[in-house]
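The complex appears here without one of its protein chains, the remainder shown in place.
Let's look at chain A:
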Amino acid sequence: MALKIVKGSIDRMFDKNLQDLVRGIRNHKEDEAKYISTCIDEIKQELKQDNIAVKANAVCKLTYLQMLGYDVSWAAFNIVEVMSSSKFTYKRIGYLAASQCFHESTDVIMLTTNQIRKDLSSPNQYDTGVALTGLSCFVTPDLARDLANDIMTLVSHGDCVKRKRCSVLIMYKVFLKYPESLRPAFPRLKEKLEDPDPGVQSAAVNVICELARRNPKNYLSLAPLFFKLMTSSTNNWVLIKIIKLFGALTPLEPRLGKKLIEPLTNLIHSTSAMSLLYECVNTVIAGQYCSSVGSVVLCVQKLRILIEDSDQNLKYLGLLAMSKILKTHPKSVQSHKDLILQCLDDKDESIRLRALDLLYGMVSKKNLMEIVKKLMLHVDKAEGTTYRDELLTKIIDICSQSNYQYITNFEWSVSQPVTPHPPGISVSWWTIRVFAVAQMATLLDNAHLLTGSMQRNGICEVLYAAAWICGEFSEHLENPLQTLEAMLRPKVATLPGHIQAVYVQNAAKLFATVLKSQEGNTDSTTAQETSQLMIDRLPLFVQSANLEVQERASCILQLVKYIQKLQQKDVEVAEEVIALFAGELNPVAPKAQKKVPVPEGLDLDAWINEPPSESESEDEQPKAIFAKEEPKHSRPRHTEVDEKELARRREARKQEQANNPFYIKASPSSQKVYQDAPGVEHIPVVQIDLSVPLKVPGLPMSDQYVKLEEERRQKERAEKKKKEKKKRKEKRSGRGKKHDSGPESEEDITPAHMVDIVTEEMPENALPSDDDDKDPNDPHKILSLHFFGPFQVVVSVIFENKCDSFLKSMEFNVLDSLNSKLQRPEGSGPHDGLTVPFQLPPGVSNEARFVFTVQSIVMPQKLKGTLTFIVKDSSTHEKLDFKLHFTCTSYLITTPCYSDAFAKLLESGDLKGSSVRLEGVNMPFHHLLARICFHHHFSVVERIDSCASMYSRSIQGHHVCLLVKTSGQTVSIDAKCDEPTLLGNVLDEIKQTFSQC
């Protein structure tokens, strides 16, 4: 043995320690993988030795390798060995390795349970410390279950503050892995919120905030406590957490918002910590405190300071928060437009992009021109960057948002070289097309200015539109020949194919126009020259690689050649050429399709093939597919008649669904859709002012428009004021109309964003859908326990004196459990009995009531108790033992439930299922049902033959649904409930009831 130890320590001298390994890796940069594989071989040898020091060294090296990305999972068992070393230095290495390498599927973890338990309860606080930190990393559901108690012991009885603090922090991880531990642990956790040690207190705040984040409504009762902490704590970290928590609570309890606004504004005023300031501002603007305009102004002021700061981080966050305020209080942000525009000069692109986003939302009819003008300056500065593209896209977005609702001056918009002009839009600008055409012609003429950089970005798309407009409306061109010439320049061949194609086609249209004007002249040579121009230039396009361009060009080329021949014979061809492109394109309103009558006999809603009848699909899982499609069907599409027809069908369908017990409806939210489907009618129609001169030579400067626009507005504003006065008078007289939709209301400069408040109408018997948006796969959902407790349960006890003696001084006492406690008057100890307030003569019975507090209703409880009394005649003390059985059933309340609500409940997917079989039940089905109703407080939802659905609800609002089926003497009950523990116990109790009969 001694020899072995000596041998071990000699070997050790040649082992690599961590330093050697690190150095070795650094020296083998070229063949690192090879070097490490030899190291791993060495480590494997070291792990085979008995010497724990060698093993620990090896494990330490492995941890380093693991960090570099090498697989060391094969050494899991050795890690456990090192963890269980009694020497702290090694133990620590073991725990570090475990926390880095272990995860839920590591099977040796189950070997560690006892070791961890030992370390948790070790008198040495450092052992406890490493065990807790390790556990926080690799805790599994099994470990959480087995060690929950040990951790609770540390929390409540730990003498060492550090230990207490760590164990509180780790509780959240335990709850996550083993949710059942939450309920019994919660009271103790709550106590820690008022722990004298600030460290323990902040740990408890952290954990409770995390819990409340999952399920805020159950923690509302803690609000006063947190409120106290918020006004008293000086720890910024704790304050941030509490403020975050309140942010989650206020949507549930709007009154909190009012209460919080004062301490929050105080903090905003007083704190020097930017993190805390930012949290407060963010919470204030989160929306619950909107009633107070003053606080929003304060927030905007503070954010301005952040944005003006030289620190990029503060600037960025300031802009981010600003954009949140913008949604609710656009006016207060709009006044800081200059500051935001300044941010466009920032060196950090993310800040510039944030500013751009903000500008997008800040645009109104009033400032659109100014903002776009500024942006255009930046476009010039940002030449040759991707940021420039972003800028251009933003400008286009800004101009076109909400269907061009902010553009009050379309002529200005047309003069902007980058605003998008898809042909369709130009057509709808019917009234200004003359102007547009002139602009576009200028644009085409100057296209070479744009072409330099335009391949990369969207600018060339504007040429696409320009060419089309000039071709289509060529009769409005001042100098069509010049434009035609511009369109056939060789440079055009560098444009993308689809644009060239449009160029070629529209050149032909222009050619027709030019011919017409020239043929009127006496000199026929000019017309022939034009044809020659076409014939000279078109071959360039015939050679194009783009099929479309090639095809169009060669067609037109042949046509022009033919025309030329005719021209040489002095035939007038212009009329015929023009006929090729005849037909005016009229503007089509977005809702025009509706006006097209549906041909007689065509019912677009009728099935072409008979749909499979729904009643046949019993065995299929009914899904919500049908209901989801409903809104699409029901959108008004055709004429009035169809609308009615649809309504009738919808009604019929609903009727059918209601009668079909197997039809499961979609959630209420999908039903409401058709009620407020957005109507096309709301698209704003823009009034166009034609008072400005129609012909503007060259590309006008956009600021000219700004000026014009400003003048026009002032004029209208003056008019509007007059009208408003009138309106006000009207209102006073009691007949004020809601809105006057004359042209001035169009001018009304409304905020850029409207907040739509859609109230959801819910059928009376619908189930609360507050869980709707929860992700069923969310691992944290398991913590969404209903935490209303503790509950008060009143138990009435009937005392009957069956003996012949007079009984007095009765005292009722119960041994409390963790879950259920007898309420005793203040000042009495936890084991004192309660005096029964009456005496009992022989043969008399009387009732007394006792109040119990119950933490959880999901488990049945049996409480042992004793009744002591004095028999009057003999004056002897007597004792009677009893048991109080709190069944889960007793927490259920008979609640009626309609079948559709019941179906919705089952469909919601929030309920967990369980089932039970009862054998040898020999009673009629209706007796069976009556028994369940009577003993277990259920109500029958629906009964079909030997099958019935039943419902009940717990005092905490758990839904319990049963499907009872019988065949012969076997009864099967399939049950669903949102609380599986409760369900299991209720089913056990039902089983009990029937086993007794």
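Here is the rule we go by: a residue touches a chain if its C-beta (ideal position, glycine included) is under 8 Å from a C-beta of that chain, and two chains touch if they have at least 3 such contacts; residues count from 1.
Just so we're on the same page, contacts and distances are computed from a predicted model.
Not shown: a single chain whose UniProt protein name, out of "F-box protein At2g26850 isoform X1", "LYR motif-containing protein 2", "Cell cycle control protein" or "AP complex subunit sigma", is "AP complex subunit sigma".
Only one residue from A:33, A:68 or A:582 touches the chain missing from this view: A:68.
In the complete complex, the residue from A:137, A:297, A:493 or A:947 that touches the missing chain is A:137. Remark: the omitted chain is touched by one listed residue; of A:316, A:799 or A:938 this is A:316.
Per the touch definition above, the residue from A:150, A:210, A:472 or A:485 contacting the chain not shown is A:210.
Residue-wise, the contact with the chain that is not shown comes from A:347, picked out of A:347, A:802 or A:849. In the full complex, the hidden chain is touched by chain A at residues 18-19, 22, 60, 63-64, 67-69, 71, 73, 88-89, 92-93, 96, 100, 103-104, 126, 132-133, 136-138, 162, 165-166, 169-170, 172-173, 199, 202-203, 206-207, 209-210, 213, 236-237, 240-241, 244, 273-276, 278-279, 312-317, 347-348, 350-351, 780.
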